[in-house]
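Only one structure is covered here, and it is reproduced in the block below.
Here the complex is missing one protein chain, while the rest keep their positions.
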Amino acid sequence: MRRTPNYNLILGCTLTAATVSVIILGFFWTPYEPDAMSIAERSVSPCAAHLLGTDNFGRDILSRVMQGAGTTLEIAFLAVSIGATCGTLIGGLTGYFGGIADEIIMRVNDAVTAFPSVLLALVAVAITGGGKTNLIIVLGILFIPSFARVVRGEFAKQRNMDYVKNAKLMGVTNLRIMFVHILPNIAPVLLSSIAIGFNNAVLAEASMSFLGVGVGPTESASLGRMLLDAEAYLFSAPWQALSAGFAITILILGFALISDGMGYRPTWRPVAKRRRKADA
Amino acid sequence: MLDIKNLKVSFNDGRKGIAVSGIDLHMEAGDTLGLVGESGSGKTVTALTVAGLLQKDRATVEGEVMFEGKDLLKCTVDEMRLLQGKDIGVIFQEPMTSLDPLMRIGRQIEETVKVHCKFSAEERRRMALEVMRLVGLPEPDVTYKKYPHQLSGGQRQRAMIASAFITHPKLLILDEPTTALDVTIQAQILELLKKLNEKCGVSLLFISHDLRVVRRVCKKVAVMYHGEIVEQGDTDQVFNNPQHEYTKRLVEAVTTRRRANV
Partner (left out) sequence: MRYVLKKACVFVATLLVISVFVFLAFQIIPGDPTTRMLGTQATPEKVEALREELGLNAPPVLRYFRWLKGFVTGDFGMSYSYNMPVNELLSGKLGITAALTVLSFIMVVLISFPLGILLARFAHSLTDRLFMLFNQIVMSIPPFFVGIIFTYIFGLVLKLFTPGEFIHHADDSAGFWGYLFFPALAIALPKSAMVVKILRSSMVSQLQEDYVRTAFSRGNSHWRVLRMHVLRNAIIPVVTFLAVTLVDIFAASIIIEQVFAIPGLGRLLLGSITGRDLPVVQTIIMIIAVIVITVNFIADISYKYIDPRIRFR
């Protein structure tokens, strides 16, 4: 094997670190008050005073992008936290113990993951209603199956390793084996899934808010919402839409590069893959 | 016919450094030459170089490989292609993975003809069936339509031989052709190769780590060690009276193992 530096990982981490720094900065300081309107400065094109211009209410777009990206990332972070925690628990238990519960949960998983997450989120929001909190919960729940699948597969693999058998012989409890012995071993896979989870969460939030069923107009700015609002002024003030859109793209790109660098490969068909493993 | 002079091969990616350091080999038409050595001794690299299958961006090759008066190392990719399959056939170690799993056996055997000559599909089929019969594949009509995974290891290796032999090449390069097979199948394949050499006059460059296998087929043998040829000559002579220390050990290993088996 030739050792080449992992450009994707380096690039992804740099990009994400940079955007996250800007976002964190945005929590404490923005060039202007994100919600401060100014009739005199409506729809100003990008200039020295307003690097990304202003919108139709005269609000500074850079400040709003910083704040909006913060909201988007916050939603993504909470949704992924819910998904990863519950997914790891469910996947760990089913993968470690196996049995009929494992079969059933995985069947449900397969059925759920066959649907694009944006569609499922739409359906869920149709039932629960929109808004930031609902969106976080809905996305969090929707992410559980994909995490559960990954973790389950890894646990099922690790379960038969010698170090696990050793630990069992030494009388270590199952729970301790699972979380003290196995979990650190699957960390790389889990981290890669978390990165791709962020990728999907940002995309889902942006899509939902763009469709007007995510973050509401009265709540804090979010990138998808900004894109929706900016669409009406596309001809007169394209910089509004472009700023929000590129901010989304950069966020997604950062996470995509990280997960790619970590060796995440989109699975072709998890169902068939699992069966083949069982045949072998 | 084949004349290798001072062949040097080294890898660019810093994997192993020098793989072959200045070897000379000579083969006449109809010759059977065994190239023996342990893994990593450079024998496979030599074979791949002659067959023109070494990836050019990965390795640096120096020296001369004269085949029928043409220096293969100076050939362009397209010139080399005209020889590959037509005059030089190659058979690899793993019959399991060396055939395309999605292509029917018959079509794989014919492919060599299809690439090089303008025959009709009907003629190609006839040639394929004929060579399949020659290499001893059962029921050529049926096997023609089968996929590789439906054949046994020995049959697959026969199919490989058929695909390499259908154009009646002048030189067959065999890279450990029997290593992956059972002992009885191994013997059958060796007999087949011998037959092809004796009846059809094809030259064999036989690569193996196993001195006994080489002895059954080849009249001449060259022993490779760390990228160099340490000894070459008639097989019987080398086998009965090894000169080099490494050859002695090699012969010894074979004979003691045989004694232990008995």
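Every chain is named by a letter (A and B) in the order it is written, and numbering of its residues begins at 1.
Here is the rule we use: a contact is a pair of C-beta atoms (placed from the backbone, for glycine too) under 8 Å apart; a residue touches a chain by one contact, two chains touch by 3 or more.
Here the structure is a predicted model, which is why all the values come from computation and not from measurement.
Q: Among A:Ile24, A:Ala101 or A:Ala126, which residue is in contact with the omitted chain in the full complex?
A: Among A:Ile24, A:Ala101 or A:Ala126, only A:Ala126 touches the chain that is not shown.
Q: Among B:Asn6, B:Gln150 or B:Thr255, which residue is in contact with the omitted chain in the full complex?
A: Touches the omitted chain: B:Gln150.
Q: Touching the hidden chain in the complete assembly: which of A:Ala156, A:Ala201 or A:Ala256 does that?
A: Of the candidates A:Ala156, A:Ala201 or A:Ala256, A:Ala256 is in touch with the missing chain.
Q: Write the list of chain A residues that the hidden chain touches.
A: Interface residues of chain A facing the absent chain: 8, 11, 111, 114-116, 118-119, 122-123, 125-127, 199, 203, 206-207, 210-213, 227, 231, 234-235, 238, 241-242, 245, 248-249, 252-253, 256-257, 260, 265-266, 268-269, 271-272.
Q: For review purposes, identify every residue of chain B that touches the missing chain, sorted by number.
A: Residues of chain B in contact with the hidden chain: 51, 53, 77, 81-86, 89-90, 92, 94, 97-103, 111-112, 115-116, 147, 149-150, 160, 163-164.
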